[in-house]
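Apart from one protein chain that is not included, each protein chain of the complex appears where it belongs.
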Amino acid sequence: MRYLPLTPDDRAQMLGVIGAPDIDALFKDVPAAARRKELFDLPKRAGELEVERELSGLAARNRPAGAGPFFCGAGAYRHHVPASVDHIIQRSEFLTSYTPYQPEIAQGTLQVLFEFQTQVAALTGLDVANASMYDGSTACAEAVMMAQRVTRREKAVLSGGVHPHYAAVTQTIAHAEGMHIHRLPAAIDAEAAVIDAIDADTACVVVQTPNVFGVVTDVSRIAEAAHAAGALLIVVTTEAVSYGLLKSPGEMGADVAVAEGQSIGNALNFGGPYVGLFAAREKLVRQMPGRLCGETLDADGRRGYVLTLSTREQHIRREKATSNICTNSGLCALAFTIHLSLLGEAGLRQLAALNHSRARELAGALKGTVEVLTPRFFNEIAVRVPNAAKVVEDLLADGIVAGVPYSRLDPHAGLDDVLLLAATETTTSEDIAALSAALKRRLA
Amino acid sequence: MAMSNVGRPTQPNAAASEGHTSLSGGRGLLQDEPLIFELGGWDKTGVDLDPADHDASDLGDLVRTAPIGLPGLSEPETMRHYVRLSQKNHAIDLAIYPLGSCTMKHNPRLNEKMARLPGFADLHPLQPVSTTQGALDMIDRLAHWLKTLTAMPAVAMTPKAGANGELCGLLCIRAAHEAAGQGHRRTVLVPTSAHGTNPATAAFVGYSVTEIAQTPDGRVDLADLEAKLGPDVAAIMVTNPNTCGLFERDVIEIARISHAHGAYFYCDGANFNAIVGRVAPGDLGVDAMHINLHKTFSTPHGGGGPGAGPVVLSKALAPFAPAPWIVHGSDGFDLIEEATGDAAQAFGRMCAFHGQMGMYVRAYAYMRSHGADGLRQVAEDAVLNANYIKARLSAEMTPAFPEGPCMHEALFDDAWLEGTGVTTLDFAKAMIDEGFHPMTMYFPLVVHGAMLIEPTETESKRELDRFCDTLLALARAAKTGNDIDRFAGAPYLAPLRRLDETQAARKPKLAWRPEADAPLAAE
Partner (left out) sequence: MRFTKDHEWVEVDGDVATVGITAYAAEQLGDVVFVETPDVGKAVKAGDGFAVVESVKAASDVYAPVSGEVVEANGALGDAPETVNAAPEAAGWFAKVKLANPSELDALMDRPAYEAYLQTL
């Protein structure tokens, strides 16, 4: 077997050194009733060629986003990732290492994490960021739990513009910790209703911008209202490229910013692995979840990096931990950092401007055919079409993946006529023309 | 003859290397590499993008005008920067990486290639299910393998890593108790040797944690367990094989008495790699177990993730599994994304979308490569390698549990270092100078100065011997008592010496900051 270096001869010699008659002797602590004599009812070993054949066959039964006009967003975005990113993350030293427990021989990973934390703090306009979370949705739930620790209050107000999956994950996870989640009704301009829902029991207010319908909001007034009530403002972003064009959460008064970082450096991957971003004001640092990398000196006075403030973590505090993340999204964070290093400030601004421009082109092309519901958007719009789910199915016949029907995310919101459409730098004018023509035809 | 006397000397000069330092701060191939923020590329970019046809005037004052503070690099500079950094990491591909309980095994590159097929990598989680039938089929096949290998009827695929899987399992257990009118059960029993995620997860779900004692031979103390089981106990969480690297001989009895008292049996499957293909957790009475795909099924650890932690579930817990899940209908696969109708007992959702597809592809490629026969050999070789290390190192070091075989990892205590002035940490740091990654140290907590060594099945006998020879030589050096600096000052030869963690924690510096008067960006 190609992954197993021991030969039958090696095994015999090693058993001799151990003083065991056979391999079964090493499994003698397993109760006899539980020792399976027969092989499990599964296929036997296969060579590379055979495995490749099966998986390529499965992959061929999917329609990749890049195969034609494609407009899905709603929390995952198709962007172009430079070839050098994937090359670097496949280097053995990054791919086949683990959490940097021994800093002397993990400075590569640690310096990357320090760069990542600094980049995320800069993007979000906040002071400190952690070394990544599983994804944006779990980062959102963790932020709500952090607000509970900070304020010792148990109510979270969620805007109706928060991605329904994020709301569901927060409901599941933060509720397990004793939080009461007050989710406002879904609506295009849901942010307008947030301020009235804040009261003296509110630990935090969770607002997404651009929201799930694509609407960009200045949350400054919500920040003021939250702070006046002694609550934290958590700003969620599912499209990290938007940081290159829009005012940052920190500039608008957010205490915590969480985001899905997939857009930068990472492929769509059918939903995962992705990388959650988590940033906060400095005074909250000891209540933050996740790993943190900090700068220090070695015994010879040379600068280096270590994992720090680890007393927050489960391996020390056990049942009193503020964080229960062990393995998280290291390699996805590396991809994020490399891609953002390639972009730089100029490139990110250009990329964001290009995304916004494509979305303007899309909105302009569809106006007249459908009602565009999103007044101010970054790269995603909501449009009104009767039975959006059916429209999406119908347009498949034209070779077009026409976005995400909102009802797929939130079946009971009564918004069956809302279709979410995203455009990125990968969207061409031809794609937009094809969608526009097909919609016109289908709706005629 | 036509004699030429030009050219270079061809024998090395014999100057001593002791104390030699470079003028640049680098060390030969190991470059001294600044942060990207110090490389000065404030107006540079390594991408060429089309110009935008439309401006952002429609966004008014929502537009970000202040500098962000992001440096950029050209592509060649980017390659250099990250390649230089990479060379400061230890990696499995370089040498044995014997971190106990982390299972640092070889990561086959076929798996990387498969995960990057556009049909998997360039697939959006919310595109119509009719366009993702192959992906759903792939997840379903992986689920079938996981259920078969564990002899469990159901699996929740979405948890993102081990600790996330524990959370999923305990939420299932809590939902099951509540559905049965047993919501008053608020205690979880956890052995003292457990990984910290177990009590942390239990506390997270709102349970109080009670520790179960360990017997002198490193197993769960059945009498203590029985004494602590009662009408308030929701579950026990036991790692098997446990964190001492030992199989819980009484596991079937543990399951039986737990069930008799109305508690569920959560098994931490971090060490499933020791028994895969030989023992099925379902045969042991387990109700829920997470499987770290990044351990047992070889998906790369990536410097700390991403992982994946699907949870296999017993019949009693299966109805409470979180959304989404895959069903197979007459016209192909469908994805159930919401708990309604017959599935209304699902406890919620663990993450946006459908879990770690990229990891599923890799794990499935690995399983198919090994097959039922290869996976059995995986467990056998992992256990053989660990016992070989235990046998060889016992010549100088003291195994924590000398009696009987270990499973996939060998646990030593620091009794053999007593009186030498060398600590477990010093010994581990000296291993770095010899080119090895240290083992897991000071865990499990129940063993003094613990050293937990897990070689995995992908180490050759030659590499194991090289490792054992070196550790034995180091152990003898420690015991002589006159070579203390080799340990106390180690490492000397790594990219950096020991780092000051106290300073890092007292005055946390968690991001690069510009000098007060330096320009942040080209304005």
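For reference, chains read A and B in written order, and residue numbers begin at 1 within each chain.
The rule is short, and it goes like this: contacts are C-beta pairs under 8 Å (C-beta built on N, C-alpha and C of every residue); 3 or more make two chains touch, one makes a residue touch a chain.
Small disclaimer: the values here were computed from a predicted structure and weren't measured.
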Statement: Where A:H87, A:R286 or A:K367 are the choices, the one touching the absent chain is A:R286
Message: Could you pull out which residues of chain B are in touch with the chain that's been left out?
response: 501-502, 505-506
Message: Considering the whole complex, not just the chains shown, which residues of chain A touch the missing one?
response: 286, 310-312, 316-317, 320
